[in-house]
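Right, subunit A next:
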Amino acid sequence: MDSVLLIYKGIYILAIFGISLLIATYSTYFERKIAAFIQDRVGPNRAGPFGLLQPLADAGKLFFKEEFIPARANKVLFILGPGIAMLVAAMSSAVIPFGDTLILGETTFDLIAIDVNIGVLYIFGVVSLGVYGLMIGGWASNNKFSLLGAIRAASQNISYELAMGLSLIAVLMLSGSLSLKVIAEQQAGFNWNIWYQPLGFLIFLICAFAETNRTPFDLPESEAELIGGYHTEYSSMKLGMYLFAEYINIFVASAVMATLYFGAYNFPFMENLRNAFDDPVLGNNVVTILGVGVMFAKIFAFIFFFMWVRWTLPRFRYDQLMKLGWNILIPLAILNILLTGGGILLYDYFTKG
Partner candidate 1 sequence: MELTNENVLGKLIAQFGEENIVDAYNPDGIMTFTTNRENIIALIQYLYDDKDLQVQFLTTMAGIHFPDHKGREMCMMYQLHSLRHNFRLRIKVFVPAEDPVLPTLTNIYATANWMEREAYDFYGFIFTGHPNLIRILNIEEMEYHPMLKQYPLEDQTREDKIDTYFGR
Partner candidate 2 sequence: MTESLFFFFASLTLLCAVMVVIAKNPVYSVIFLILTFFTISAHYILLNAQFLAAVNIIVYAGAIMVLFLFVLMFINTGKNVQGTVKGSIISKIAGAVAGGLLFVVVVAALKDVTLGHPDPATYNSQVGMVENLGKVLFTKYMLPFQLVAVLFLVSMVGAVMIGKREAGEQNF
């Protein structure tokens, strides 16, 4: 690996990290604004123009709020919890292809931090670790509400991971690869996976809601029942990290959904556009940059959807949530795998004879 590429990777990873943080920060702002607009209100508008400085105000306040560790809490784990949540959330954006290749001079830059051939599994593994942050934090608080929140988080995440994985398998069967980059490339133009996997996408979407603890699956922190759930005892920036982690998770989930089902950075007629330029390098770069824009547009659309749903639906009850996961989603996901397999076989039969 030459040094240019290494430096580039370093910068790129930092940039992606920064963008994740920025998006997470502003997700709080958009959450408030979207909630307000849905509810016929105007939302924050005093801190800066249109309230744009609101997230900074929140962050500034949280940073300078008193750190508080409950007397009977397990101090090490209490501090570790939000750290894990944040770290794990930030790690997962590494394998997402935010764009195609960018050609500058001689070098070709891939707009992906690490192109591992098991990208999907990586995401899956990292996401499955996210629950530790909540569990450890909730348990270490030594508060029954936190503990209940932690327990709910744990069982919910485990249950929905299964359905999520099963719904993914159908996509993998179509693509034949575990690399997100490959999956993205396969969906060139308008050949998005959503056309082949509507049911799989639906299952994945529901599971994404559950994995990010958003309404209607926000049981671990449901205010009306558990006050703050696992973060009841957290103040200051540790709370901020939990909230941050949640929004980064939303961002990552949106990015993954966009990549897996909605063609990542691909958009219709991109080939036509690419060919319209005389200079292939220029054409490629323009399409790539447009593709990055398209990717982020898709991500934002999903983030909006997350918030839109949050402010519309009531939440499930614990046993209903479990029932939905185990009795409905997992069988549906298996059915989806069978259908996909059958479809592939039929397709092969008719095309290849």
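With respect to how the candidates were assembled, all candidates are chains of the complex that A comes from, given by their letters.
Operating definition for what follows: a contact is a pair of C-beta atoms (placed from the backbone, for glycine too) under 8 Å apart; a residue touches a chain by one contact, two chains touch by 3 or more; residues count from 1.
Computed from a predicted structure; not experimentally measured.
When you check 1 or 2 against subunit A in this complex, the one that touches it is 2.
Contact residues on subunit A toward candidate 2 in their complex (touch as defined above): 74, 77, 116-118, 121-122, 124-125, 128-129, 131-132, 135-136, 139, 144, 147, 150-151, 154-155, 157-158, 161, 178, 318-319, 322.
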